[in-house]
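Removed: one protein chain of the complex. Kept in place: all other protein chains.
Up next, chain A:
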Amino acid sequence: MTQSVVVQVGQCGNQIGCCFWDLALREHAAVNQKGIYDEALSSFFRNVDTRVVGDGGSISKGKICTLKARAVLIDMEEGVVNEILQGPLRDVFDSKQLITDISGSGNNWAVGHKVFGSLYQEKILEKLRKSAEHCDCLQCFFIIHSMGGGTGSGLGTFLLKMLEDEFPEVYRFVTSVYPSGEDDVITSPYNSILAMKELNEHADCVLPIDNQSLFDIISKIDLMVNSGKLGTTIKPKSLITSSAGAVKKRHQKPFDAMNNIVANLLLNLTSSARFEGSLNMDLNEISMNLVPFPQLHYLVSSLTPLYTLADVNIPTRRLDQMFSDAFSKDHQLIRADPKHSLYLACALMVRGNVQVSDLRRNIERLKPSLQFVSWNQEGWKTSLCSVPPVGHSHSLLALANNTCVKPTFMELRERFMRLYKKKAHLHHYLQIEGMEESCFMEALSSLSGLIEEYNQLDATKSMPVEDFPRLSVAM
């Protein structure tokens, strides 16, 4: 069984990370009834005897003593991390896993990347090495951050290069929150494009997410709950959207529901690697199957179902509905319409009591309405995990490598150009040592290159399938 380390950077990254750890504990608590530290737990948690001082406290088998998350928390201002340390999860994090500063990055990618990068390089490396040493077989780093700010975007992407150099065999999965149209940070286009260059070059797989989509999903759920449709009763506080039940009186913060969706995404992604099933899918298989060309590693994700219906006996129709929902644009975690764009590859990760015949039936049903690239017409990767998420009887995570991410990138480029043409706010960046205008130009050309590759693939959409001659052999 392999282990993964989560690196949460910046305010956004840490807040999402916090929700993730809360849900992970809840999920494992529901599955692991006996309190034995098993391999599934070990993928994200260490079992530590806290009475032992220093490093010797790790226990590898037997009853659970104290669980420590395999996480590194990084933020250049103290507010968010302090809040986590005072909250209900304070014992899950080891105090040695934190790196904080006081002043913050001022929403400036250059400060995060160049200034704090060089300042904290050694310290970060040390913490990462430590957490890797605690792992028997480290498979993957999960990095959570936002693209629009300073720390998450700058320092977060600085990390990527470091991880690539230091741990070349370990996969780097990045969950990036992209700025939406009405983002409140004015320099977010600069930060995002500068960060994109690093993501293009050093990440194995990126799961882009945007706040607007998450917000839309939450609003829809609220609507369903409050509309009181006849015949359906919906559990109001499904685990997808809230961590209610942890501390009863906690006032729900505005981003909590949205962060929970992302946390669920990460849990479902790793569920088949942690739990048993009839068709397992490990994390290295995600990269292998969904990334046909190294540059095109942006995966659009969608999660269903988003709320639990109170009736337990789910008829087959509902199951099929779950599959259809996964492909509708309302369930995507980024604003995109995969049905009308070209699919390069698609993965369906199913959890719960779903069998292979249901899977096959739905693939047959949905295939005609989706456009796959000509050389990958059967580009489906499937996995079945027997353990459902908490509070649901089954769930589906669809990951698609689809050209529908192109509009997001193009829009980002638009916003960037609008600011850049006027050289607005540029001096904040250029006054940092190591930043020059060429950095901006390189980042822009990297993004343009990516968009061009997607364009080329889209161009093949309407072309008829070329018939390559088969190899002819002499008999």
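Following the convention adopted for this analysis, a contact is a pair of C-beta atoms (placed from the backbone, for glycine too) under 8 Å apart; a residue touches a chain by one contact, two chains touch by 3 or more; residues count from 1.
The rule we apply is simple: contacts and distances are computed from a predicted model.
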item: Omitted chain, identified by the protein name its UniProt record gives, among "Tubulin delta chain", "GPI-anchor transamidase component GPAA1", "Ribosome production factor 2 homolog" or "Vacuolar protein sorting-associated protein 35"; value: "Tubulin delta chain"
item: Sole residue of A:103, A:118, A:219 or A:278 that reaches the chain not shown, by the stated touch rule; value: A:278
item: Selected residue (touches chain absent from view) among A:119, A:288, A:417 or A:441; value: A:288
item: Candidates A:41, A:345, A:398 or A:412 - the one touching the absent chain; value: A:345
item: Touch list for chain A against the chain that is not drawn; value: 1-2, 39, 136-137, 139, 276, 278-280, 282, 284-285, 287-294, 345, 347, 355-358, 360, 363-364, 367, 374-382, 384, 466, 468, 470-473, 475
